[in-house]
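With one protein chain held back, the other chains of the complex are shown just where they sit.
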Amino acid sequence: MNSLITRAKELLENKSVQVVIGYEAGPTSVARPAFITDPAKAGTLIYDERCVQNLAVYLTKPEVKHLGKMAIVATLPVMRSIMMLISEQQIFADSIVVLGISADGSLLDIADVKVMQGYIEKSDLGNPEKYKELLAELNKLSPEERFAFWQKELSKCIKCYACRQACPMCYCTRCTVEVNQPQWIPVQSNTHGNMEWHILRAMHLAGRCISCGECGRACPVGIPCHLLTMHLVDQVHNYFNVYAGTSEKMSSVLSTFEPNDKESFII
Amino acid sequence: MSDFEPKVVAFVCNWCTYAGADLTGTSRIKYASNVRIIRFPCTGRIDFMLLLKAFANGADGIIVSGCHPNDCHYTSGNFHAKRRWIMFKELMDFMGIDMNRITFSWVSAAEGAKWADVVNTTVTRIRELGPYVSYKELVNKSVEEEVKNE
Amino acid sequence: MSDNIYKPYLMEIENIVEETPDVRTFRLKFKNSDDAEKFSFKAGQFGEYSVFGEGESTFCVASSPTRKGYIECTFRKAGRVTNALANLEMGDTVGFRGPYGNTFPIEQWEGKNLLYIAGGIALPPMRCVIWNTIDLRDKYKDITIIYGARSVSDLVYKQELKEWEERPDIRLITTVDPGGQTPEWKGETGFVPMVLEKLAPSSENTVAILCGPPVMIKFTMPVLKKLGFQDKDIYTTLENRMKCGFGKCGRCNVGKVFVCKDGPVFSYEQILLLPEEF
Amino acid sequence: MARIGVFICHCGENISATVDCGKVAETIGKLKHVAYSTEYKYMCSDPGQTLIKEAIKEHKLTGVVVAACSPRMHEPTFRKACAEGGLNPFLCEMANLREHCSWVHEKNDLTTEKAIDIVRIQVEKVKLNSALQPIRVPVTKTAMVIGGGIAGIQSALDIANTGHKVIMIERSPSIGGHMSQLSETFPTLDCSQCILTPRMVEVAQHPNITLYTYAEVESVEGFIGNFKVKIRKKAKSLDEKTCTGCGLCTTKCPQKKIPNEFEQGMGMRPAIYIPFPQAVPNRPVIDREHCTYYIKGKCKICEIVCPTKAIRFDQPDEILELEIGAIVVATGFDIKHADFFPEYGYGKYKDIIDGLQFERLASASGPTTGAILRPSDGQVPKNIVFIACAGSRDPAKGIAYCSKICCMYTAKHAMLYKHKVHEGKAYVFYMDIRSGGKNYDEFVRRAIEEDHVNYIRGRVSTVFERDGKLIVKGVDTLLGAQPVEIVADMVVLATAGVANSGAEDLAQKLHVSYDAHKFFAEAHPKLKPIETNTAGIFLAGACQNPKDIPDSVSQASGAAVKVAGLFSQNELTREPLVAVVNRTAPPMYSTCVGCFMCQSVCPYQAIEREDFKNREGKIVKTVAKINEGLCQGCGTCVALCRSKSIDLYGYSNNQVYAEVVALLNEY
Partner (left out) sequence: METTRKSIRKQSLEKLYNLLSASRKVYAPVIAPDKQVEYKYNPDFAEVTFEHIRSTLSVKNVVFPKVENLFFYSNAKTESTITDIDLNKIPEIVLWGTHPCDNAAFDILRSIFSWDINDEFFSKRFEKLVVIGLSCHLSDEYCFCTSVGLTPNSAKGSDILLSRLQNGDYQAEILTEKGNGIVTLSPELFEPISGEEVTVTEVKQKFNHEQVTVKLASAFENRFWIENSLRCIGCGACAYVCPTCACFDIQDETKGKNGKRYRSWDSCGFGLFTLHTSGHNPRQVQSQRWRQRIMHKFSYMPERNESLGCVGCGRCSSGCPVDMNIAEQLEALQNI
């Protein structure tokens, strides 16, 4: 990934950015997010199949923003997250430099948001193949079986909120679960409360999820909670023919409407 | 289960369905007494979480009703609500939560008879489905979970 | 009583005083007379007050341990529990756990002058020790109270302020922020640090007890230092967020200290040793 | 301290016949915080209301629930009674025991149980009510009327006559609008200008009206009673105060070949021009696009000839900032020009014209001084064909609606033609004759019966030229779709009325919604046809949809009444049931994270941005803020807000949640 290192170094050296958010190798076999502020340390940047975290989550983190202008190593989901964050006014397009990474792992030349938009539009925006099968399997089950499946999975939830924290779109400074007047979501972890939390999370991401799958990956107890938001990604596309994170000016599905939106269940 | 009286909660907007239900009253059209109405200014105000809370607190069925498309007192609240319910319904289906227990309808201020019909069909359907045992079990099981070490 | 350390006493609201539109003082009586007999506390300690169904909230006991048979607490409507408390009526039941925490070392203060400085809603945590020392009046030399609030209507304990004012053995100076006075206002107008500077009490054989919003503390401390007060002679009470009240839940942990166990009363000498996480 | 009083109404026997009111009162009386619970035969009666007022005092009530009929019926009554009893009126809620219970269920235990539930949820709700004060906003008593056509004129005059100031904005050099172009008007055939021009003059002379012609709206901010409007006064290149309107410049201008807009291109005008003789103000403007000086840098003949030296070539556009309390939008309409209809040969054949062009032909002040002469050779057409519904009611052309005025003006055109060309033959192709309105159908009948206009029911498929004549091919559906071919000298298309150019742009500046055809949208199709969904902005005339003169005038007067009603108060009082974005102590300022998705769901543009700055003046956070002057309290933003940072007074999260819980649990 020499071109990435060269580019990062260059950006830091000519002070175009103060920090490059990328990946580095850790002491174990997994890769981790890295924050390079010193051009001399740009060499530690890596990009390979171990680099999985959605780095866009850091674009809204106060301590990271505090470092100054940011460059970010961005795969397709990260680029789409950036689009969403711009459209939801959390970051400014001109405040970040995107070091785009193509599907085959090479460095893209993303000069500006327009170019990024072009790249995104050319890409496959549906849920990743590896999840499609799982979604299809679940959809094949009877409602009762699905209910049982989710009960079993969600009984494991410990409410650590890693799913929320890992999601770049969950940038609220106060989450609904932290509201206690009224107490929308029980503080304790129990299957029913956990289910309410995951429904809330999925609904809040409806039309905003960009299918990175980080929520599920981050879950320490292995709940496939990304399938909930990804199911809604499919549904948003079915009903409204859109995918999130494709333009900096996009309105979310749930904050807009078309008078002729079709449904078949309202009598 | 003949002595089962379903608990049905209705979330309705003030300007159409609430007024429509008023008209049902002034027209003296009788309907099942199992329904309890909660008034909102607009369907756009109805938080999907409230529907979950209704089930969590023991409702067997839910009605959500507002102005017909294009009739919204606030011009677009019901359109936003419609999208919200589309997403909500799909998510509920995906999680296996029984959407037959929720009736979504548009009842205008002039549709007093329709309101009675919506309530009656919903209550009849919930009667056939019986109490929402699986959801109640989910809630109760959650209570047991906490004490399973005891 | 069971061994359940989380189980509160049941208390009946005996009296409610509406101090300001947002602030109430409750007088609470033990429902169970055995509890009342066994119960004792000291100035500076706090408790967990609860509305069953809403949760618990932490405030200092505001009444003096010298007044037996009841406890008082003063709170401002701010969150879920205090809002619910404010909705209660005389005769309603609340829960109380406590007393917790350490106390003002009033025995050590005997024979000294006492300078109380409080701002806004921080008078209640000090009221207990003020009354305690007033009730033991002959053990202390001069007692001076400086109390400031944003406006006249934000002053709490108006009845007692009057009482203190009328007592010849207490010096009370009340002040409101500029703009907060009313035409009838006879007290000072100005911020607490300035009033203190103007008054310039001697630090000789004097203990200062300081409690108020961070900005008041920030500007009052230099004045006290200028007047010659030593860190060890300045006391305050900290109000970290707490849940359990007995050093287990981890919430009020600041450095090696649990505010609920090692505090809430600290001298400035002790506070300077703490990391700034309060 | 919550002390709730509950009053159960029997409503004579309307409630008590099916609901055991005594049991309801007793059960509710046992609830926590219920300080008083009673029943009475008629709560809405004087003694009933007195009961409430006395109980408020006696029991120091902090909230009241009246369980009676629908709140849609008596909520104001009981809120007023509470206010009179010394309780904030917003601490009163109603439980609907009549319409939603006693009238719709049989008498049995279940019905009483339901009644108890209904009351209980209101008890739980009212505990969480806030004492609200009506929202008061000051009202700037100056109205702005956008558009100087008949609707604008009428509205401006009506408002001005109530004693309030009016600013009128017109983008063309003169007011008058389309009505000033018309020859005669249906159904009376009185001269359009004769009835209009006195009103135009009245506008110009009215002490309460300030007229800005050649001016456009630049931006609109603020809200009802408090708009801040910027208008751009385009440079007329003329000092209006010095100019006497003598018109010498217009006669000396060397550039004379500019199609005259007023004449619908059927005449020419110079570069410095007064649009028409009766124009108000009667002052010329220089059309910089066509003026030789502005194009080539020299000429200035007008400046040389002007006796008062009023020409100002370097005059810039001027931006005026105005404080406005209410806005009437009266920007009118336009018609689809005949080039929209290639199948009818427009452009190819000079003698195919549209309705407005025909108006100018028929007008005594028009290019032919009222003679019906065909454009190609100035001959009197002997056979003339009018095609109604040219474009209207034609989904294939993208216009599904009926333009409403064409049936009438086509009848009028045919009539005018017949009055002027007695021997001529007039044909009208039509789909349906829509002549609802006072004396309208009689008018059409007169055209057919007295003036012998040939009405042919059917559509024209094509028009083409043959031997110097226009061949109009269509079908007569009344004769079993028989093909008809008319050899005509002239064809007049009653083209569809469409939104005026710039309507969309203006709507966006005003934050008013508009429909798919760019017509301005009313707040409610039936009950608020004059209001827009932005409070304080009203509609008049054809900017809403094509309208005839009486409809436009009526609506204009209606809008004026709305404005006058608003201006009758020094302050605007509104029900305070509005949304609010929370505020917390710094450094958070609010739990709002500033995604502004609420902005896109708000139908009223009531959501604004608020910046918080640190001591150095740097913006540290931007969060949403509700403009309570604009918010109507629908709550869509509340349900959408992910961080629950928005709440709605009267239907707060805490309240609706408590209602759900209260409904389903044991107390």
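Read from first to last, the chains carry the letters A, B, C and D; within each, the first residue is number 1.
Here, a contact is a pair of C-beta atoms (placed from the backbone, for glycine too) under 8 Å apart; a residue touches a chain by one contact, two chains touch by 3 or more.
The shown structure was predicted, so the numbers you read here are calculated from the model rather than taken from an experiment.
Enquirer: Per the definition of touch given earlier, which of A:Ile46, A:Val64 or A:Leu200 contacts the omitted chain?
Expert: In the full complex, the listed residue that touches the missing chain is A:Val64.
Enquirer: Which listed residue (C:Glu54, C:Glu72 or C:Glu188) would be found touching the missing chain in the intact complex?
Expert: Touches the omitted chain: C:Glu54.
Enquirer: Given the contact definition stated above, which residue among C:Glu18, C:Glu37, C:Glu163 or C:Glu277 touches the chain not shown here?
Expert: In the complete complex, the chain left out is touched by residue C:Glu277.
Enquirer: If you put the missing chain back, which residues of subunit A would it touch?
Expert: 26-35, 53, 57-58, 61-64, 156, 158-162, 164-166, 173, 178, 183, 186-190, 214, 217-218, 220-222
Enquirer: If the missing chain were put back, which residues of subunit C would it touch?
Expert: Per the touch rule, subunit C residues meeting the hidden chain are 2-8, 10, 50, 52-56, 78-79, 82, 89, 91-95, 214, 239-241, 243-244, 246-251, 253-256, 261, 275-278.
Enquirer: By the contact criterion defined above, which parts of subunit D meet the unshown chain? Give residue numbers in ascending order.
Expert: For subunit D, the residues touching the absent chain are 30-32, 34, 584-588, 661, 665-667.
Here is the rule we use: only the chains that are shown with their structure count from here on.
Enquirer: Where the CA atoms of subunit A average out and where those of subunit D average out, how many Å apart are those spots?
Expert: It comes to 43 Å between the two C-alpha centres.
Enquirer: State, to the nearest whole Å, the distance from the C-alpha centre of subunit B to the C-alpha centre of subunit D.
Expert: For subunit B versus subunit D, the centre distance works out to 36 Å.
Enquirer: In subunit C, what residues contact two or more other chains?
Expert: Not one residue in subunit C touches at least two other chains.
Enquirer: What parts of subunit D, by residue number, touch at least two of the other chains?
Expert: 601, 640, 653, 657
Enquirer: What's the complete list of touching chain pairs for this entry?
Expert: So, checking each combination of chains, I get A-B, A-C, A-D, B-D, C-D as the touching pairs.
Enquirer: Enumerate the contact residues on subunit D facing subunit B in the complex.
Expert: These residues of subunit D touch subunit B: 70-73, 96, 98-101, 103-106, 108, 110-111, 114, 117-118, 121, 513, 521, 523-525, 533, 577, 601, 603-604, 632-636, 638-640, 648, 650-651, 653, 656-657, 659-661, 663-665.
Enquirer: Which of the residues in subunit A come into contact with subunit C in the complex?
Expert: Residues of subunit A touching subunit C: 180-181, 183.
Enquirer: Along subunit C, where are the residues that touch subunit A in the complex?
Expert: 55, 79-80, 83
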